[in-house]
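One chain of protein is taken out of this complex; the other chains stay put.
Here is chain A:
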Amino acid sequence: MKELEKNPQSTISSSQVFFIHVCCGLALAAGFWVAHHVYSLNLVFDPTKTLCLIWAIEFPVVILLFSCCRQKPEKCSYFTAIARGLLGLPVGALLNALGALALGAPVGLQYLEKTVNWSLLMSSFTFVPTACVYGSSWTDWHRIFACTKPNGPLEFMLCLPAHGAVIGAWFGAWPMPLDWERPWQDWPICVSYGAIAGYVVGMVGSFGLALIMHAGRKQLKAE
């Protein structure tokens, strides 16, 4: 932790990227494990509680890890970054929920809990990391998410998994209307699976990119 904090620049080493991603992935796995073995819950049979468990385990890990990579650490303490992350969670959840509703997530009181938990999970995938790192810096948000022009491994680390999660969720919605009558076709189960898959793919991609960039920079230095 201390080591990470010492690194002030947006350039972080590929081992750090690897560490953060592995931690996030492990937290996700731990969420599933706890749900399954401790509470004997399942995403298919009780999506609300399972999603709740997963995001509750995932988002502290995300906040703690990404707050270490915050920009301008001299101006902004570790706790400020954590507070930004905590604030970012509901805001991001709201945005994700609105997007899901626009795309056709079911409206109604009996779906409210599921939607809320799902969007909190989505928020910890997409919104919280950037909120921890950049806070409310509009130009950085704009560069990463609107223009999709991240530079450096840190920004790729924020951008790729977030986009992966959203695109994965988009694809995950496709089996929903099919008449297979499987329990996992209900909102938001397959969408969550899609989002998680996309998130993992995005993390792998960002790690790969970090490695490539690192190698490129070394080459540049050697020359």
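Basically, a contact is a pair of C-beta atoms (placed from the backbone, for glycine too) under 8 Å apart; a residue touches a chain by one contact, two chains touch by 3 or more; residues count from 1.
Just so it is clear, contacts and distances are computed from a predicted model.
The complex appears with one chain absent; UniProt names that chain "GPI ethanolamine phosphate transferase 3" among the candidates "Serine/threonine-protein kinase BUR1", "GPI ethanolamine phosphate transferase 3", "Related to GPI transamidase component GPI16" or "Large ribosomal subunit protein mL43".
When the omitted chain is restored, the residue from A:A29, A:V91 or A:L178 that touches it is A:L178. Residues of chain A in contact with the chain left out of this view: 99, 101-104, 106-111, 142, 145-147, 170, 173, 177-179.
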